[in-house]
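Data block below; observations after.
Only one protein chain is missing; all other protein chains are in place.
Each chain gets a letter, A, B and C, in the order it is written, and its residues are counted from 1.
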């Protein structure tokens, strides 16, 4: 069975497991105060060229989104996101559970643009009844987006500008950030994110870790952030588990290196599928391909290859997501291309 | 100054004040257990032809929406509403504050239709990831809608059917219900609402009361509803204030009679404006007219007539809402028409 | 039937109803922006000798407590209160519903003392794990307390000092404030409250109004307080109803005058009961008496006099609360004393 359903189907990069083994019986303090967390933070700050950043490790993406958003919004504010944003549609109402509205705006291939946000805010403040409404309090992006698309540096800068104008922090969900940074043609780097975002996270779960996301606040975390992390249940007693993984991932460029593998294999697959005449539902430069398959073909593939359901295309066709990852081997791509 | 900004600018129908005076020194028990609440409930049940209904009085509309919705949804559910619904845009996030998502769907003149809701639910349940999403748990309508439009009996029945199909209670916000029931050409009556809705409320604040909405649960209220009302801060110690007002409004058809006045005056105004060639932004059969004015004319009207801002039409024009009410006098209409 | 069950069994002071009648057809703007609210605020500021105070009107006590507390606490903070405080035991979890812990401390006759609060805070901050705990973020008192007892000026000053020391606002629930201010022997005045509290409210519901509490922030309200009031469902469209009542109550010392009536009648009753040898469960200087009755006597009184159940005293006796109010007549006291 060729498994391409998602990018979290394997365990962790072997260097992580190796390091877990080596350090297993060291006795370290809990709750993120251990030396591995400290070392990982230092390395992440260096990679972001932002020595004064605050870095916190949280075990998963939905949790990170809910914690970051709830800790940065005021009571009267909601979070602005693309209507297709993960926080709007695929987190079981985790944001609303903390009392905040997600304000879904129109998108282009999963991306929010600065003009859309500016227009939304301008209309809001021009409405004389806006004190009876939810204030736009923060902008949420993901990079890559739900559709695997990427922002350019200029787009991030423009979004940053509108956020500054309306005093909203800019939050970038980087659950798949590695794959965004490693994509061909992108001009966005970690230091760019640290420059234009008020908070972002570097995804581990989908990029080589067993679990864990590294939240970076370039200008410092909100007061009492740790207590809020605890209040939302996310403060692991053995914080070392998260710190150590990021320490390994940010040693000797491992994070970049393994992220690149997902891109290389995705590119090979894309080329192969294009050559075979497959229809791409949209163009995605990262590790997720969205392909329109005849339903009959999908039925025939059952038991042989596994993709992720994306959406119905028409009565006879379905859009499927094929994901590569840090762990995908080129021979798996070859086998898949043979099969298709 | 001719004041047509909204339908809550006056106090209460004089019969209410009269009754408050007469009964002022009677000593009655608190928290809605007094004889006026009991009498009002009985009269409302009779008017709804629904003797077994549960009726609760709450002081305002936003509070009622937040209480009803939060008491009927499960934790994993959100409320489906027209994107223009009051709960989605104009209640400062009161629903999200209770932990629930408002799922805004496309509308036609403020109305939600059964096919849109069915399609939304069918797509939701067809998505194999729906356990990671917010479940549609309730449908919210208002009658009249934000745009003063009305559902037909057939439309309500169709919405009821889709709600039954997907096991969602149907909730009708009747903040301006009197004006809906009294409109020309409507075929929807109170007993119809009691038949097709699982919960609805009869607006008092905008229809002759100082404050108060009567929430009707035709099939009985949720368990411990009173404790939830208290928990959301809405249980008035002097519940008599709300009960007595509805007791008066539901005596000798007063609610209907005064609601009709808003329609008669709105109709006269509509006729007059049409004759003068004014542009109607949309056709609204109830007590709110939406008229496109040149900005210059609005400037000239300042200090002479007051309308409600609705939205910008274009750079030179603005849509304004002109509202009549139970208290509007025909001579005010005449004066306004002279002025325009 | 002699009704002494509570102090909210009558309607409103007749001057309020009179004013409602007189102003009924004036057309005024909504949501608390009307001239009656403005006038009432001005009069309350004057009475508090605090011209720069912010005043907001909210319809009931539980709602006011929930709104004030939730608007002033940070996410990581709870509210410190006497274990017997209304917010801790009798509001159906309204505070917790907004996400905050009520931290109940030991009390003396319903009163919290400064040393208890200081000790609690000192212990909290001395605990090296306090970042894993709920921070004490505000102190809640009621004046009079649940037991009708009163703070002295010196006690309030001491509580203010500990609040300053630990950067906690001091909140005084004045649901029955009039009766506290009018009590014999108290040295606490409205300007004292404005001096020592960061926020307090002047109860209307139990002191002559149909509904309504006036929240006073001597140093200004929290940012966006009005939007938070709306978000918790408490912004009445016809704000005039609340403003007008307080405007009347704060005209010509009416609030003081009618508050004093409750004290005069309570004192007469107290004297009479003492003369007859009744056992006082505790000494309360305001409008509530707590008397230990043999259960047999209570059975005999049924249908003749109505008191409020307070608590079981022993198998043969029950503590009952007898409440007077602004509306109690001296002849009712005489009749009750005859009966007992």
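Rule of thumb we're sticking to: a residue touches a chain if its C-beta (ideal position, glycine included) is under 8 Å from a C-beta of that chain, and two chains touch if they have at least 3 such contacts.
Small disclaimer: the values here were computed from a predicted structure and weren't measured.
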Given the contact rule set out at the top, which of the displayed chains would the hidden chain touch in the full complex? A, B, C
Given the contact definition stated above, which residue among C:16, C:72 or C:134 touches the chain not shown here? C:134
Candidate in contact with the missing chain, chosen from A:8, A:120, A:135 or A:250: A:8
Of the residues B:70, B:94 or B:322, which one touches the chain left out of the display? B:70
The one of B:230, B:260 or B:321 in touch with the missing chain is B:230
In the complete complex, the non-displayed chain touches which residues of subunit C? 75-76, 78, 89-93, 96-102, 126-129, 131-134, 309, 312
Subunit A residues touching the omitted chain (full complex): 3, 5-6, 8-12, 14, 17, 20-21, 23-30, 59-67, 91-94, 97, 205-206, 210-211, 227-228, 230-238, 240-241, 327
Against the chain that's been left off, what residues of subunit B make contact? List them. 31, 70-71, 74-76, 99, 131-132, 135, 223-224, 226-228, 230-231, 235
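Following the convention adopted for this analysis, only the chains that are shown with their structure count from here on.
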Could you say which chain's mean Cα position falls nearest to the mean Cα position of the entire protein shown? B
Measure off the straight-line distance from the CA centroid of subunit B to the CA centroid of subunit C, and report it in whole Å. 33
Let me have the rounded angstrom distance from the C-alpha centre of subunit A over to the C-alpha centre of subunit B, please. 42
Hey, what residues on subunit C touch two or more of the other chains? 227-228, 230-231, 235
